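What follows is part of the complex, with its chains left where they were.
To keep things simple, chains are lettered A and B as they appear, and every chain counts its residues starting from 1.
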Amino acid sequence: MTLRIGVIGTGMIGQQHVERLHGLVPGATVTAITDHNETLAKEVASQYDGITVHPDGHSVINADDVDAIVVTSWGPTHEEFVLASIAAGKHVFCEKPLATTAEATLRIIEAEVAHGSRLVQVGYMRRYDAAYREMKATIALGVIGAPLVFMSGHRNPDVPAIYTREMAIVDTAVHDFDVARWLLDAEITGIRVIAPRSNRHGLDREGGDDLQDPLLMTVETSTGAIIHVETSVNIRYGYDIRGEVIGEDGTVALADRGLTAVRANGAVSVQVPGDFQARFRSAFDTEFTEWVAQVSSGEPLTGPSSWDGYAATAVCAAGVQALQTGERVGVDLVEKPALYA
Amino acid sequence: MTLRIGVIGTGMIGQQHVERLHGLVPGATVTAITDHNETLAKEVASQYDGITVHPDGHSVINADDVDAIVVTSWGPTHEEFVLASIAAGKHVFCEKPLATTAEATLRIIEAEVAHGSRLVQVGYMRRYDAAYREMKATIALGVIGAPLVFMSGHRNPDVPAIYTREMAIVDTAVHDFDVARWLLDAEITGIRVIAPRSNRHGLDREGGDDLQDPLLMTVETSTGAIIHVETSVNIRYGYDIRGEVIGEDGTVALADRGLTAVRANGAVSVQVPGDFQARFRSAFDTEFTEWVAQVSSGEPLTGPSSWDGYAATAVCAAGVQALQTGERVGVDLVEKPALYA
């Protein structure tokens, strides 16, 4: 049976997911969409067969021909639509963040626990990237011994004028936090943020405030392993996601991704991805393929949960405070409900 | 509109293509299959919705609910089913070889030319591999100057007992020939085959004849560029496809493909693919995705044509003769019909 999906929010990422779910992901189709910009929603719908435009998210959630929901609307609306999906007893995939405050994510957890089974998945797609999965498998095989440190580098060629210094934590490093928690099988317990001298490309930006870029973050975890995150969001040369887990006997790192090696002009070179899409397109495909398969079959969800969404949001809040104060800020999570064990 | 596909032959590669076309490729569905082993065909059909088992290939080809045909049956049957598809005016995707003799491929060309437009595509999937495409794009950009030599290495960890020494040319090197013709935009005009001392894993094989493995091939082309092919089909360490185009100002080569780099036990290492599927799965996906899109939209086919199938078969015949005689053997193709210009 084909899983019929309703998509709330048809901005850039929403459009990509409609295309992906309608065209590529096996066993899925999109039947309903909505957007606060109704004209945009209609334009998107017109490119496919069988998609109905709804007036709002609640209409999508409660439509008879919608089996599961994808929330790709503006972050502040996530809580409302995720809670409504749980109330309707329908699976919901919510792009990050799950909600904008830790309190809101706890309300979602409360509702899901009351429902009694997992309905929520959060869009931390790095867990679906083949390279990160190979890192995790290598650790599990014991090749590098117990992991002690994870060095994570997150580099963007540039960011739009609306990007603020806090977004380096809330929008950018949050992916590193989530994938680190998953790779190390550990909870984050504290964070400190260090700001080196700023990249000139982050200063005197047309239409934007000065950034503190790059940022370095020292992140403590429940196992004693340390996560070190570097964000560089104006580095020009490419979209480059780097990572190395340092263990007791060795390390495992993300390899360079170039498909071909060119020997010209005195050098051998391989290309770096140009943007987020080039780097993670396959991870998004796998993320939805596995989600649709699990939802359709009734198998337990294995993707990022409400708990992961809560932990990420809590760490980001601590990170913002650490950036603003220059101090270490602890992360104290509530007790983990059995549902997420 | 969804393209309804009939698949003739449901052995290993046929089953993979049914799965791919039914589940993954956008805009395609499989409606009809057949196999000389009817029980097998029924088993395959039972795993999907909406697939009818037909008594033979002609029944598939002529079914009303079949828009296009995929031929994955035994090589000697290819000619018959491709000709029948052309007679029915339907698009046909034929796994390599297009036919087992150059004469047979010429009969297909004759029929297709009589039909007046391209209906046939042959399954040389390397042209859809992202790395080869990057090589071709790099050449087109002029980065390495005019291409002068293409070094191609084709390494399999092992081969089954039924694999004969001629298959190193007809089944293995044929992929190198096709991708070389495409990369260099040149026709092959002659071939010589050199047999070094044999790998011990190719000798005294249980149930198989002794192989001459590896083989080295010096292949001449219409532009004067030379193709050098190494086949090593018992090399144990992995499935490793290597290639470097040497130009006037530089070279472009296939890069190693490991996703992660492990530092352990005195070395830094990245993995090599273990088999054909691991290396080319994405190329197969892209091959069918583009074929389905072009067939559905009526755009001109850009994949390997009957002419490419003829050229490959002619080169293989020359290669087998060159292996058996130890001499250079010329390849004389017929004049190329305008349809394939």
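Operating definition for what follows: a contact is a pair of C-beta atoms (placed from the backbone, for glycine too) under 8 Å apart; a residue touches a chain by one contact, two chains touch by 3 or more.
All values derive from a computational prediction rather than experimental measurement.
Enquirer: Report the copy count for the entire assembly; 2 chains are displayed in place.
Expert: 4
Please note the rule applied: only the chains that are shown with their structure count from here on.
Enquirer: Where the CA atoms of chain A average out and where those of chain B average out, how many Å apart are those spots?
Expert: The mean C-alpha positions of chain A and chain B differ by 38 Å.
Enquirer: Taking the complex as given, what residues does chain B use to touch chain A?
Expert: Touch residues, chain B against chain A: 23-24, 26-27, 130-131, 134-135, 138, 143-144, 249-255, 258-265, 270-271.
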